[in-house]
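What you see is part of a larger complex, with each chain still in position.
To keep things simple, chains are lettered A and B as they appear, and every chain counts its residues starting from 1.
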Amino acid sequence: MRLKFRPADTSFYDLFTELAGHLVDGANLLAKMLDESSDRDAIAKQLSEVEHAADDTTHAIINRVNQTFVTPFDREDIYKLASSLDDVMDFIDEAGDLVVLYELDALPSRMASMVEVIQRGCELTAEAMPRLRTMTDLAEYWIEINRLENQADRDYRRILAKLFSGEYKALEVLKLKDVVESLEDAVDALESVANTVEQIAVKES
Amino acid sequence: MRLKFRPADTSFYDLFTELAGHLVDGANLLAKMLDESSDRDAIAKQLSEVEHAADDTTHAIINRVNQTFVTPFDREDIYKLASSLDDVMDFIDEAGDLVVLYELDALPSRMASMVEVIQRGCELTAEAMPRLRTMTDLAEYWIEINRLENQADRDYRRILAKLFSGEYKALEVLKLKDVVESLEDAVDALESVANTVEQIAVKES
């Protein structure tokens, strides 16, 4: 007989999975936006809606943790996980926003490669969230995220070098640098999510 | 008869009110500084003094929380509230500092609108702090702060678009962007204060 019945807790996993699902949607919209022929204003609007949905889920997690007596893992870790997932969304949204605001046309091709890393990272994160329930097969997730982060970091450095190579004008450099920094921040936030998951797993083991 | 006598705790509310009062002073000085005919160096000196006073109050809160056994709400939340209030001050101070350091003359008019949002946000925050004691009428405060943050965000985006419109030279863009980012950071920090207050209120309800 199983008496360890905690209905209030189980939904944390569902909420984290939902939140990571919003990230996947956001990353896919950002990838679409890189295509110059896309309707960027329309996509930016969709991205903004996804960002609001992610905000709502984050609030739901934080309200639940504040009102729940028994949580599946440390309160602090729940906050940290929710807020770092929300950070990923914010940086994806910021990048998309800047592409529209700055009316950017030609983007260095390595930017597309960074966005692919973000898409892959969000997918892996969304797949890992339900596994928090059993704490199984999580190591492969955070190892792969760390690998992706290293790859994105190399892209980031090469983009910076290219921006300052003399090929771009100062104002263009300023604009592109803002976008690429948002992408880099999104990747770092994905790594921060993975680090938090690792910490939770170590505590529970 | 009322026995729930906790003199050590009550002063937290006074200290938070004092700290938010410094923010009001700082925001008002920043608004004065936007006027080109003002004595910016003199105002910057006053702003720096206000910033030091805010530092002292923040330290007093942190020392008190470390030495007090019973705190009116979670230790972590007290830290978070104090440090996000202190962040608001730091960003106001940074913005004023850059205006002087960069010898800026003509500031886009929307910057004045952002500073007004900061002034209003600081006033609302200072009015809300004493209400932490009874946890009443706080929702209207954080709802209004969120509305102000959305307004400032629209100003911020429009200022960025204007900076890159071709009207300004690259170095001027760099300078003005630094200032406007400090303003945006101050508004975000005000929102972070409001979020912390909301979290505290949810826990206590």
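Simple rule for what comes next: contacts are C-beta pairs under 8 Å (C-beta built on N, C-alpha and C of every residue); 3 or more make two chains touch, one makes a residue touch a chain.
Note that the structure is a prediction, hence the values are computed from the model and not measured.
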item: Whole-assembly copy number, given 2 chains displayed; value: 3
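What we mean here is this: only the chains that are shown with their structure count from here on.
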item: Centroid distance [mean C-alpha coordinates] between chain B and chain A, Å; value: 28
item: Contact set on chain A toward chain B in their complex; value: 62-63, 66-67, 76, 97, 101-102, 169-171, 174-175
item: Touching residues (chain side chain B, partner chain A) in the complex; value: 76, 157, 160-161, 164, 170, 173-174, 177, 199, 202-203
